[in-house]
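Note that this complex is displayed minus one protein chain, with the remaining chains in position.
Here is chain A:
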Amino acid sequence: MIRLDQVSKTFPGTTMPAVDRVSLEVAEGEICVLLGPSGCGKTTTMKMVNRLIQPSSGDIFIDGRNTSDYDVTQLRRSIGYVIQQIGLFPNKTIEDNICIVPDILGWDRRKSRQRAAELLEMVALDPGVFLKRYPKELSGGQQQRIGVLRAIAADPPVLLMDEPFGAIDPINRVIIQDEFLKMQAQIRKTILFVSHDIDEAVKMADRIAIFRNGRLVQYDTPDNMLAHPASEFVSDFVGGDRTLKRLQLLTVRDAMIADPPRVRAADSLQQAAAAMEAHGHQSIVLVGPRGRARGYVNLQTARGGNGTVGENYEALPTTIRPHEDLRTAVSTMFRYDTQWLACVDDDGMFVGYVTLRGITHLLSETYRDG
């Protein structure tokens, strides 16, 4: 969808190229995060796509068409653009800000205003309240949401985002990132996203492009980038805790042992012990009549005891859902001082369990293969 072919930029009066023979391709509907320290050429690379900066050499293609063949204003109108400073027009209402590109494209006014209202609803801002307000009446987080909506108002297939959430406080940043990812799942734009924050990159990216001194040094999926950094620079940049960062890329489901043995209240402790021994487990989950997780029994309790599971079980300290990320899972284990967690679905049904050992095993798999 977006393809850069040997793109370079040398600014007048300098000898070192700011961007040096960068080639990369972003597939349709993917988010590519351009990552690197300041001055590495990531922003310059992005701005060459909508020709805010003219490449010195090389070609950039959007949907197979060379961007230098476009009329530059037409090109920019077909590419959404979000900047860190947001840049909402203070003289225009939220509605008119969102509709700026539809307006210059000559869309029917009713249609574009209708769309503005729909877009506001997508980010959970009440159109009745916000359409007629002015930017100064909104918080920074709300303004940046509008900035994103303005960029997608004319439904461009491609979006350029220059550190879009960089100026927002950390708590709101996470909320907006999540919201944006949810929106992206619906709108499926092809996105170039500049960031200097590895955590943001890992979270947002389908692929990460790491830049250094104008060169693209690695272009890979976040998980591969963290597991197999191509150079010392990349491994330094992604950080010493890069394996821990991978935790948030994986979900409980990835490490979950599904459909494990379980016991019911009426089962005897001997049956429970036998089931655990057969599977080499140290504990087993007690489920209710319809399959809800109720509690658990330890192997030690089961071996020595008499009577039924229903008389001897302990309550589960907590449970986790399969779609949560492993970072949350491990954090929960640490908090409850436990080595495993029972996984339940949204209805509370027991679906499997995840162990600390299973997680470490999963994380190290890629290193053994490589």
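Everything below uses one rule, namely that contacts are C-beta pairs under 8 Å (C-beta built on N, C-alpha and C of every residue); 3 or more make two chains touch, one makes a residue touch a chain; residues count from 1.
What we mean here is this: contacts and distances are computed from a predicted model.
Per the UniProt record, the absent chain's protein name among "Transcriptional regulator", "NADH-quinone oxidoreductase subunit F", "TctA family transporter" or "Osmoprotectant transport system permease protein" is "Osmoprotectant transport system permease protein".
In the complete assembly, the contact with the undisplayed chain comes from A:R76, out of A:K9, A:K42 or A:R76.
When the missing chain is restored to the complex, the residue among A:L160, A:A255 or A:V354 that touches it is A:L160.
Mapped onto chain A, the interface with the missing chain covers residues 50, 52, 73-78, 81, 83, 85-93, 100-101, 104, 134-136, 147, 150-151, 160.
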